[in-house]
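Complex shown without one protein chain; remaining protein chains in place.
Showing chain A:
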Amino acid sequence: MGFIKRSLLSIVRNKVKSFILLAVIIVLGSLIAGAVSIQQATSNVEKNIKERLGAAATLELDYEKLDSLSEEEWMEIELQDIDLETIKQVGELSYVKYYDYNMSNYFGSKSIKSFQGDDVEYEVEYEGPSMDFMLKGINYAPVLDFEEKKGKLVDGRVFSQEELDNGTYVAIISKKLAELNNLHVGDTLTLVNEVYTFDNKTGKEKLVNSRDIVLEIIGLFESQKVKEDADGNSNRGMFDWMDIDYQNTIYVPNEIVRSETQYQMEEYMKADQEFAEMWEEEGSSFEHYTPMYVLNNPEDSEAFEEEVLPLLPEFYKVVSASDHYDSIAGPVESMANLSKYVLIAAVIGTVLIIGLVVLLFLRDRKRELGIYLSLGEKRSKVVSQVVIEVLVVALIGITLSLFSGNFIAAQVSDSMIQADNSSMDDDVIYYSELQPDLTTDDVIDSYEVNLSSSYILGFYGIGMLTILISTVIPLIYIVRLNPKKILM
C-alpha cells in the first residue's frame, strides 16, 4: 500500500475531516474564484474596448501643459506648427501600419441641403453664410476612415493616387446627404467658397469675393459606428450630433482644401491690408495638417509615443485612441481594483486558514505519521501523502467553487457596476481628433463574467498554488516529528 493509495484511503476513511476541509476550501475558493472571474472580465473589457477604440494615434497640442504655464512663460514661448516633414517622418516609423494627414475647411452651398438628422421636426435657419459642409482633405487614397471602419464605402470608388497628387475635383459624400439631395455617383455638387470681411462699425459681414467649388461624386459612404450602435444607449445626444457632422463631411484630395483655403486667404488679405501685413510679418502659414496614424497594434501605443515625442516641437503630445479607455472605464476599473484587493486578501486568508485546518488535522493524526516514520517510511513520502490528501480534496473544492465563484462574481459585479455607474459624473466632454464614440455604457455592456478557458486555467493555477503554499506550515510540522516521542 503505497503512499498514494494511503492518501486516497485516508480521504475516504476520514469522511468528516475531509468534508470539513472541502467545505472550507469551497467557501474560500469561491472568494478567490469570484475575484479571478472579475479580474478576467475586466481585463477582457479592457482588451475589447481598446480594440474597439482602435490603434489610431494623432499629434496634438498639449493643452494641459499649456494651461499650467504662467503668464510670463506664455509671453516667452513661441508655438510652432508640426510641419509636413515631421508628419511624414513619424509615418515612416515601424509601428505605423498606415497614416494620413488632413487639411479641413468648412464651406456652404446654395444648391444642396445639409443633412440635419433622420427625425427633423423643424429646419434650423441660420443667419449669415452657411458653413454646413466640411471638406476633409485626404492624402491616403483608400481613405483612413474607411479602413478604420468609421465609414464604409457603399457605392462608387475611393480616390486614385493620381487624383490625390493632381488635386482633381472629385469627392466622396455620405449616402444620406446624397439621398437628401437626390445625388448619385457621377453627378456633380457645387459648394461655394465665399470670403467675407467683418465690419466692426456696423457689425455686419461683407462679401468680398466668391467662387464655386464643383466636385464630381465618385463614391458614397455610410457611417459605420453609429449604425452598429443603433440599438445602443439612452444617452447618445452627443453622438447624434457627431453623426450629423460626419454625414455632412465631404472627402476630397488635400490639394483641393489647400487651394480653396489659399483662395480664401488671398482674397481676405486683399480686403484687409492690415491683416495682410501682420500675416506677412509673422510668416504664418494657412496649411495646417492634422496627422492620423494607425498603428499595427494598440499595444504599441506607448513605444510609439516614446519614439515620436523627441521628434515633436515643444508643447505637442501623442494622443492614442486607447488613451480614452481610462476616461470611460471608471466603474469597471474600480471593480478591477476591488477584485485585486479581494484576491490578495482571499489568497492570504486561504493560506492561513487552510494551513491551520490541515495542521489541526495533522495533530490529530500525529500518531499515524509517527507509525509511518517508525516503519522506515521516508519523510518525503509522508509529506507527499499529506499533500496529495489536501490537493485531492482541494481539486474537488476548487472545481465546485469554480462555478459558485463565477455565479457570485456575476451577481456582485452587476449590482456594483450599476451602483458605481449611477454615481459617476459624466459631464466632462472635451474635444479631440480622437474623440471616441464609445461611452461608459459601452464598457459596461462589454463587461461579461463567463467561464472562459483563461478564467478556468487562471483560477486552477492560483487555487492550487494557494493550497500548496498553505501546506507548508503542516509540512514543517511533519519534518520535525520524532517517532520515539510520539510512540513510546
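The working rule: a contact is a pair of C-beta atoms (placed from the backbone, for glycine too) under 8 Å apart; a residue touches a chain by one contact, two chains touch by 3 or more; residues count from 1.
Quick note on the criterion: contacts and distances are computed from a predicted model.
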* **Name under which UniProt lists the unshown chain, selected from "Glycolate oxidase", "ABC transporter ATP-binding protein", "Response regulatory domain-containing protein" or "histidine kinase"** => "ABC transporter ATP-binding protein"
* Asked: Among A:9, A:278 or A:309, which residue is in contact with the omitted chain in the full complex?
  -> A:9
* Can you name the residues of chain A that touch the chain not displayed here? -> 1-2, 5-6, 9-10, 13-14, 367-368, 370-379, 482-484, 487-488
